[in-house]
Structure formats: structure tokens, C-alpha cells
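With one protein chain held back, the other chains of the complex are shown just where they sit.
Chain IDs A and B follow the sequence of writing; residue 1 opens each chain.
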Amino acid sequence: MTAYRLGQGGRIDRSRTLGFTFDGTALSGHPGDTLASALLANNRLLVGRSFKYHRPRGVVAAGAAEPNALVTVGSAGRREPNSRATMVELHDGLRAESQNRWPSLNWDVGALNGFLSPFLSAGFYYKTFMWPASFWEKLYEPFIRRAAGLGRASYHADPDRYEKVWAHCDLLVVGAGPTGLAAALTAGRAGAEVILADEASEPGGSLLFDSASVDGQPAGQFATQILAELATLPNVRLMTRTTVFGWFDDMVFGAAERVSRHVSQPLPGQPQERLWRIVAKRAILATGAEQRPLVFPGNDRPGVMLADAAVSYARRFGVGVGRKVAVFANSDAGARTAASLQAAGINVVALVDARVGHPAAVTVPRIFSGGVVSGTSGSRALGAITVRHAGGEDRFEADALAMAGGYSPRIHLACHRGGKPRWSDAHQAFLAPEGLAGLTLAGSAAGARTLGECLSQGAAEAAAVVADLGHTGTAAQFGAVDGDVPEGSVRALWHVPGGKAFVDFQNDVTVKDLGLAVREGFSDVELAKRYTTTGMATDQGKLSNVNAIGILAEARGVSPAEVGTTTFRPFYTPVSFGALTGSSTGHHFQPVRRSPLHGWAEKHNAVFVETGLWVRSSWFPRQGETHWRQSVDREVKTVREAAGLCDVSTLGKIEIFGADAAEFLNRVYCNAFAKLPVGKARYGLMLREDGMIYDDGTTSRLDENHFFMTTTTALAAGVMNHLEFCAQTLWPDLDVRMASSTDQWAQMAIAGPLSRAILQVIVDEDLSDENVPFLAAKTVSLFGGQLEGRLYRISFSGELAYELGVPAGFGEAVADALMEAGEPHGICAYGAEALGVLRIEKGHVTHAEINGTVTAEDLGFGRMVSQKKVDFIGKHMLEREGLVDAERPRLVGVKPLNPEQSFRTGAHILAKGAEATLENDQGYVTSSAFSPHVGSTIGLALVTRGPDRHGEEVVIWNALAGETVPGVLCDPNFVDPSNEKLHA
Amino acid sequence: MPEFALVSRPALPHSPVGDASRVRIEALPEGHVLHVLAAGGRDITPEQLASLGDGTAHAVRRYAPGQWFVVGNEALGSKEYREKAARLGADAAVSDQSHGRVRVAVSGSGARSLLAKGCAVDFSPSVFAVGATAATLYNHIGIHVTRTAEDGFELLVLRSFAQSLWEDLSVNHGEH
């Protein structure tokens, strides 16, 4: 084969030259070229090696279906493996490399696999690499992966930006070939909002190489004229380089736009790719039809390609695919191809028509009626072909072979929502399922066979859609089509017997493999696919599937209708992870929630920790502190001895209004709330319907019909959803309304024996114990009436403590003022770590204990659960046997016998002297910390009959960490068990 | 502590991004945001709602059945808030969200396409006219969006998410 640039013709810009490299060799092409056309123009025929046998392979197609010409484009973070050379637009400086070869494309060691091919048949992997099992992971799989891999991914970070966009339209037209253009024009003129999407860089589809003319204009010029009119319609949006890859539920289509892949790097501000989610009222698939290869011995030799691809290279790209081109067809497409190539000045040496009695209307030196190509030869490219016919066999020189095996409508999208394709004997192809709501097909995608049919169908379908949507318009009319050559009758020719004939080029599946699958019982199409791997490569069998079905049908002696197809699923062609991820990467992976006291914490040198989406201050190192424990111990001691200020703004906060708000709370909490007095806060426990604890927090009654609830940080959103569920679906008759106010309030805990004195500096009201007793909740005036806040006398640390809420924007100023007021008293900022130590020292639980498996009784809250209330969430499951079992693990404190020893959360509790077995497991440590107050590690644990065993010696066992620590069970309230400090 | 200066720290201390002829992103003054919640079965008239506003167009924004936001540039003192909250009596509760939600304006001929990079809502004027509102997502962040002009939108976002929303908008602003 000798491919070459034609002296004239094509839609390339011959006035400009672009330089590019292939495997390091400098080559050139023109704007308008794809990498494939430019390689052909440079007579680069060998572009890749096949997956399994490493056979030399050349370009087969001119579009998205290309199975062979997979190359790696770009370098470093922009390295894109498995790019189809037929879809890569040539640009200056493009660097492309071949794949799956070593040491070089021309001399590839893996090609030795070809000699082993008798052993590499269907099911080879299943049969060969089964035993011993341990060999699979260490030996077989790595070897197979290295030998049979495609391109390699880059280890560099992708430097480019990707984005996701939503779009809405009345009509989505997929494909801007003749059918799509006619449809878009019709709908656009009628005033409908139209999106016309096409995967190619230049819209026009087959018009860009069709030799027919419309109304006396060459096809290409006709396309230009329609595009010019579409450009004047503001309601029509043309999206090129955009592959509509999937049809999803509710008329949402996914599309990938390759915004910048045609240049070496994105223009400033432009993303590399854009993922579209298009919501369309209606859609027309004008996706055309895929020409099928013919399956004959030696059909994978570089130089053998699809007939339409050969014509496209000639007429669109100005490339002759050979000096001596032969054509092999099973329909009139053969004569049409020969004529088109000749018209472009290409030497056609033979026309092989598999049918008998269809005289060709072209003049070609050799015409074989009723002949088939039975063999090819040539070292790394085609040199000669053998034709078998009624009179025997002829062998002659040919350096390119254009094959036309019939057309398969591109119906993929129409099948993405579960519809099954229908076989049509008349078309010798599968057509789209019928009765697709909202989506219709037109043109060759619907089985049309001529340009004239495509134009009229596209216009007619669009006219019907716009009328249905309430627009007025008529189908666009076009002049007469001249030079339209219908395919005529198609002879079913699924394969030509003889040597190695490839069905799936990319996965090296031959006719023989399919035959073996049938003989071995894998004749069902889904089984045959997996057994032989046909259709499982990156091209998803666009060229191979229908041929494989035809061959299976023949082998089974049934119609292709009975074999059926495998399942069509998105994506139509591969979509990059970048596009699917959009802008949610790195720093923007997920939103970050910042507390209104973030700036205050920064000023105090906070170390931050991510908890869910929140960034919380964890501890506040001071000068000289080199270990977090030094800071945390200091903060804990300061709170116990003086005072501390902690940011608790991340707790969930919910305003609850309504005449029935008290009744509502009474039903969602297991303890009583109906009679909570105005101005009081109460600790509340929410259960799930299965009786386990869901969440806890305090709720304050600010007014008769106004409550303020706090939730844990972790379940803030969940509790809000839960309350809304209860209010809206369970008890819609109650007058209760909820507003989240988590973000409205900067909330700070001021804790410690000196907290009252410090707070009194900024609060105008008297804070004496009489006026603001334990569990008081009230609105207070601050700074001489400059500001209002909400003050709650509640404590998580067990110390005299308050929580003060102020409008978020003022949070930092108020915290600053409190730190200033507290300085003489030795106040410190304390973070989430110290808060954790303080609460463990007091035996207060968090979600470390409320882990979905505990009841109120388990945590010592048994007496809180109302016995009087008729109903509350979780009441009705509480009496179950397992929930009242005396042996249940329950909350208890634990500490080491030797204060020098420590243990960790997760360690298990064993009875003293018991063997470490599952049967002897008595529970586990749920929280642990070093307690400066106790002087050792302490823990909270859920231990069987825990509260009855205070003082009992146990073993704290942690096999993962290799720690076995003698310990003792104790009261979980390690500090001030009589709560005198709390009530001070 | 009479010397205390009541300083509010803005959630979005940023200068506007972009140019008004294409797309401009601007943090609006942290004035007032009132969340109105009608009592079950009570109809709140547009006049009642308007009486809570500052008289400017689009001050009242529908949020959900029986719920609205009333927004404005002026900050309200506690007294003013309480006075407004009392106006609807038992018909509705009014929750002060003036610090809980932050407003961002997105304007210009490219505003719609910038919003389309995060929102699934159809913003074509025939569907989403001036005055229309929607509670929805911008990527992963909940927003309440109002069309205030042909080429103008206001986004209301929870304060803790405001910085992330600003960054998302700025990143997507790139090419405009």
C-alpha cells in the first residue's frame, strides 16, 4: 500500500502546514486533517499492534468507530492514551505515539504471540490460567497485562480544568449530517429551542464526502449553505466536537464536548473538556449508519479499510489510500465506492461484488461478479489480494482494499434505556426499538438508504416534533438530489471461509473463535461475547458486533433476529474521568464549611481538623508547646481551674415554631418536653423507631410557641430531615414549622469556675445563680445594649458553663471581647480535642457511644424515657427482649491499674484471667483520652452489666496494637461526681 | 464594657470579580434576611409579605410552600426585627437569618451560562422570568436563586458555605 496526498481536493487548508511527530518522527499535515488522514498522507500505514497477537494494524475507519488506530497523544499531565487517530485533530506540535509494541512498532517482540495463536483461542484465559490459584495474582495477571495492555495512563496530575454544564432545549438533534441538518433547520425555522450536537470538528457528516449534489450544489457546499442559515437562528445552538454519549432517564442526555483537545493546550480560561447534561423535551437521533467490514481471510492487513473511509479520505482529506485500490462489497456500495474514488483521481484496479447478476455501472479493469476476497498478502501492509470466483482464483497486486459489508444504523442511544433492537431482514441490520417516548430516529439511523430520504425524513420528523410542542412550521424542502446511489440489494455475507478472518479487530477475535464458543456451549450472544471477548474492547464492537451476531446465527442455523444483540449501555464512546469529575477536584473536591469564629481561631494559632465538611479548631498551641498533648492538657486544666472559650458554632441549630411545637417535641424526644417552662433548656434524647438512640442535644423554650434545638455536629442535617419527615408525613395536622439557624449564630462555650465573672463583663443582665440558674435559656443584652445574644447555662465539661450565641458576623468581635475580659482570669481558647477530654472525664456521650446499637438504658438514660407518653418515636420497639436483656453492654468507665499504662479506643474488655476469645468478649472501649485530672488514660466503654461492676478488675485487650493492660471498671463520671461545680 | 466596637466580619470580604458587560460576581451587603414561615393553613397575602420588605423590587422571595425570604441591604436592629416579626401576628413566624445567609449577585450577559455550570434549573426567560426564584444546588452547595433582572441573578447561600460558593463561581467564571 502506498498512501499519498492527492494533488487537489478535500476540505483541508493546503495553504498552511502543521508539524507533528509520530513515534518521534517529524511529519507534516494541514489544518483540517485528522491524525489518521495526516499519517496516511505521509504513507504511514502501520499505526498500531493488535491486543492479543500484536499483529500489525492500520487505519480501518474515518470516524469514532475506529478499532485499530489507537495512539497516545500528548505528554506528562496531558498524556491521553487510547486516542482514536481518526478523531484526533491535527494541530501544530502534536506528539503521538503508537501503543502495545516493544521495542518498536515495526519490530515487536509480542508479535511472537501470533505463532502461539493456536493456543490463544477463545476461552484461553479461563482454560489456561486457572491453577494454581496463587499464580494468578503474582504471575499470570501481571504478565498478561504487560503483554496485552493498551496505552498507559500518565502519573502526572492533569493540569487542565474541566467543567459540567446543564442545558435545556425543546429539541436535541444528535448528529449534524444531512438528516440532522434538515431536522435542525425545520425546527429552528419554527422557533423551537434546538441543540444540534455533532461529534466531529466540522458539521456535515456524510455531506463532507458524498459525491452527490443537492439542487445542483455539491454536497459539501449544500451543507455550508444550511449551516449559514442555522447560524442566523438564535434559537439554534450548534455544538461541534460534542459526543452525545448516553440517553438517561427523564429525557436527560449526557454529552462530552472536547473543547480544547484540538489544540496543544487550552486557551486561557477555557476548559479541556465540558460535560453536558442536556434536558430535552424531544430528541431526534440523526446518527447515521456504520458501514460494516467484511470478514475474510487476511482482512486485518494494513491497507484494508472501510469503503466509506477510503472515500472520506479522498474527498474530505485529499488523501489517496493506495495507488492500486480494490473494492470488495456485497451491495451496490461497491460500484458507488469505485466511482467516487475514480472521480477523486484514484486508480481503482478491481471491483469484487459478492452478488451474482448485478452489473456494475463503472469501468474498472477487473470486475468479479459473485466473487469474494479469499486472501491477502504483504508484509506489514497489503501487497496483493486473492479473489475466489466461479472460475477459480485470481491473485493480483493491490495496495489498498475498500470493503463495504452493509450498514448498521447507529441506534446505541435509542437502546440505553432498556429497549431491545429489532432485526430487519430487509435492511440486514438491527433497527431501534419501537415506541420510544420522546425520542425518534431519522435518516440512515432509521434505515434510510439515500441522501434524498435522509433529508426528507429529518425534516419530516422535526416538523412532527415541533407541531407536537405547539410550534407552527413546515418541513424544510430541498431541491432534487443528483448522484444518489442506493445500496440496492444486500447479500448476507457474514464471512468468507479460509484462513484467519477477523471479526473484532481490536480484541483479535476470529471466526474460528466464535465457532469454538458455539461448539463449547457458549452460543448465547451474551456468553459468546464474554467467552471470546468480541465487542469488549474500547470500541465496544461498533464494527464487529453485528458481524459476530451474523456468524453466531449461521453457526446455530437461526436468524440474527433470534440471536439478538448484547445490551447497549452508555457510554457510546469513552468519556474522560476529567469530564465526569468536572470542577470537583483538589481544593474544590467538596465544599468546605467555615465557622464564623474561624478568623478568631486563626488569630489564636489554632490547628484545624476537618470533620465532615466543617473545619474545626482542634487545639491552640502556645509558644514552647511542641506536642499536641501539651496544648490539650493545658487547655483541659485551664477549663477546670479557670475558664476557657470554645467554638461550638458547628452544632446543629433549629428554630421550631408553632402552636403545636411543644407537642411535636414531646413526640420526637423520648423524654418529656410538653411542660418545659419558657426560659429553660432541657437535655433531650431522640430515638429511632427501632428503639436505638438517634441523636442528643439540648432544646430551649424561648417563648410559648418558639423553641431552639441543638443537635450534634455530625447529625445536624439528618435531624433536620428527620424532624421535617415527622412534621410533614407523620403528623401534618400539627402546627409546627422549622428553620435551620445553624449558620445564623456564632456559638461559643464559656466554661470553667471563672466563666460567670468573665461573661458578666459583656452581659448587661445579672448572671447570678438566682437569675441565671443551671439550664436557664434567655435572650440577653450585651455591651450596654449594643447587641442581643442568646445565653444558655448548659455544660458539656461538667464545669460552671454557658453557651452564648450571637449573630454570626459579630462572633469574632464578641469572642475577642471575651478573651480580653478573661485575660486577667487566665482564660484560654480550647478546641475540639480538649472538649473531647473534658466530656470523657464527665462521662458525657457523643456519637462514639451513640453508635446505632445502644438504647437509652445502655447509656444510663433509662429513667429519662417517658413511661407516661402514649407515643413518641421509638417507643414501640423498646420492650423487645433483646433491648431489655440484663446482659447488654452498658456504659461504664475504665482506667488502667497502673497509671503509667495506657490503652486505646477500640480495645476489648475481658474478665480477669479469661482467654481472649470471641465468647469471652465483654465489650469494648468507645472513647479514651489522657485525663490530666485523673492522671492517667481513662476511657468510656460499653461492657456487659458494666454499671453493676464498678471496681472490678478486668483486662483491656488490643491485639492489633499488641497491648494487654490490666484495668478496672469504674463510674464513668471521673470528675466531680456530685456535680457541685456544675451547679456553682 | 462600653468601649466595645461592634464590628461585623463579612463572610465574603472580596472585591467583585469580572466585568459587568460579560459576567460580574459581587458580594452584596450583609443587610437583612428574614425567613417567613406561615402557620399551617394560613394564607399570607402578598401585601402582608411586602409589608416586611424595604419596598424594593424582589425583596420578597418564595422559598417553599408557606415560606419566603424577605431580603434587603439595610441591617436591622433587634427592635426593628421584633417589630417586623410581630406584624404578621400568629399567621407566620419570622426567623432572623440576616447573618445565616449571604447574598451574591451574578450579572451580565454571561450570567446564565455561569449559573448553568452548577444549576440544573432552566433559566431561559420564558421559564424563569424576572422575579422567579428557586431553591436548588450550585454543584454541591445549596442556594436560593432569584432572577432580579433579564441578566441579573441573586444567590442566597448559607454563611458557612459562602466562601466555597464564591470559589466555585470564580473558577467557573474563568472564560467569561
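Methods note: contacts are C-beta pairs under 8 Å (C-beta built on N, C-alpha and C of every residue); 3 or more make two chains touch, one makes a residue touch a chain.
To be clear about the criterion, contacts and distances are computed from a predicted model.
Taking the options "(2Fe-2S)-binding protein", "ABC transporter permease", "Sarcosine oxidase subunit delta" or "Tricarboxylic transport membrane protein" in turn, only "Sarcosine oxidase subunit delta" matches the UniProt protein name of the chain that is not displayed. Within the whole complex, the absent chain has one touching residue among A:Q8, A:T232, A:T472 or A:T729, and that is A:T729. The hidden chain makes contact, of the residues A:N721, A:S768, A:T853 or A:N898, with A:N721.
Checked against the full complex, the one of A:M877, A:V934 or A:V968 touching the unshown chain is A:M877. In the complete complex, the residue from A:L6, A:V252, A:L527 or A:A914 that touches the missing chain is A:V252. Counting the whole complex, the residues of chain B in touch with the unshown chain are 63-65, 67, 120-121, 134-137, 142. As for the chain not pictured, it touches chain A at residues 246, 248-252, 254, 277, 279, 417-418, 570, 689-690, 717, 721, 724-725, 728-730, 732, 870-871, 875-877.
Keep this in mind: only the chains that are shown with their structure count from here on.
Contact residues on chain A toward chain B in their complex (touch as defined above): 161, 163-168, 193, 268-271, 277, 279, 582-584, 587-588, 590-596, 599, 614, 655, 657-659, 705-706, 732-745, 761-762, 783-784, 786-788, 807-813, 817, 821. The residues of chain B lying in touch with chain A in their complex are 1-2, 4-11, 30, 35, 37-40, 66-67, 78, 90, 93, 95-101, 113, 116-117, 119-122, 124, 127, 139-141, 158-161, 163-165, 167-168, 171-172, 174-176.
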